[in-house]
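The block underneath contains the structure these notes are about, expressed in structure tokens.
Every protein chain except one is present and positioned as in the full complex.
Right, chain A next:
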Amino acid sequence: MSQSAQSHLTLILDLSPKQWHLSSLEPDGQALSLLSFITQVLAFMNSHLALRHENTISVLGAFPRKSVMLYSTPGANDSGLDSTAPQDANTYQPFKTVDTIVSSRIMEEMESISDSIDSPTGLVGALSKGLCHINRVINPATRSSIESSSPLDPRMLILSVSPDMSTSYIPIMNTIFAAQKLKVKIDVCKIFGEDNVFLQQAAHLTGGSYVALMQRNALLQYLVMCFLASSSLRKIVAFPTHDRVDLRAACFCHKDIVDIGYVCSVCLSIFCSPVPVCSTCRTKFPVKTLRRFGFGPPKAVGNGTSKSGSATPQ
């Protein structure tokens, strides 16, 4: 353990009020309220910080149409600690600081949400901000000022409750490839709702793991057993392995998730039904091909009804 690198955890909390409300309405034993979620996540954060003195953390919240950096371990640039809080002999001050900042920031943001409860969360924003943060923190020019010399081992954990956001398919994929380049593993814990196609791909492509909760009230145990170990430790301990990975994509035209798509050979745009002209690069497709796919004038383009069924195998 002593030679393992200092690890930086970027935690992304999916804080969609609607999804959390639905989650708290689940039948007994499966219900998980936002408050109990936050308590358990705080305990997890504290255990990460307790593992090693140099460990750092940053917490991002994905609120409806918004993403906010809730907390990041004070580095060279930040002087985050508020010394005004009264000292309590029974608490470890650094933990208390993290806990109060994170929970009060979440409450602040939650209260400022007004009409946009239903809107999709700013997960992409949170992901990209997290990556920007990691990029700046591991940048050697900046790092020299942040005292430590041991290599930083950055990873990400997304605690997701929202369904797939197929509208942001391309940005999500772009962030995944950026994480790949930075060698950041993305772990995903699916707390509530159906499996997430794109987050599955994120974990798969970056070498992280995707875990869907079976027992929602045992969240903390899942977090500690599955996601506390640093990457160097993961080689040794039995780690949750990948289940099936769904490699589907979202079409460019309707943002539907498709398993069979029509792809422009020039720019590789994906469409859910045959189109005569590529909307991205304006390429016109040969009439012969379109006929083969059963695309004709009588059929209206763009209603998405003529999916894979009309396609003839070659």
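Couple of notes before you dig in:
The definition used in the following text is that a residue touches a chain if its C-beta (ideal position, glycine included) is under 8 Å from a C-beta of that chain, and two chains touch if they have at least 3 such contacts; residues count from 1.
Operating definition for what follows: contacts and distances are computed from a predicted model.
A chain of this complex does not appear here, and its UniProt-recorded name among "Dihydroxyacetone phosphate acyltransferase", "DNA-directed RNA polymerase II core subunit", "General transcription and DNA repair factor IIH" or "DNA primase" is "General transcription and DNA repair factor IIH". Screening A:124, A:186 or A:199 for touch with the missing chain picks out A:124. Within the whole complex, the absent chain has one touching residue among A:18, A:96, A:234 or A:254, and that is A:254. Although one chain is not shown, part of chain A still touches it, namely residues 58, 67, 69, 72, 75, 77-78, 122, 124-125, 128-129, 131-133, 135-137, 139, 142, 167-171, 173-178, 180-182, 201, 204-205, 241-249, 252-255, 258-271, 274-275, 277-286, 289-290, 293, 301-302, 308, 311, 313-314.
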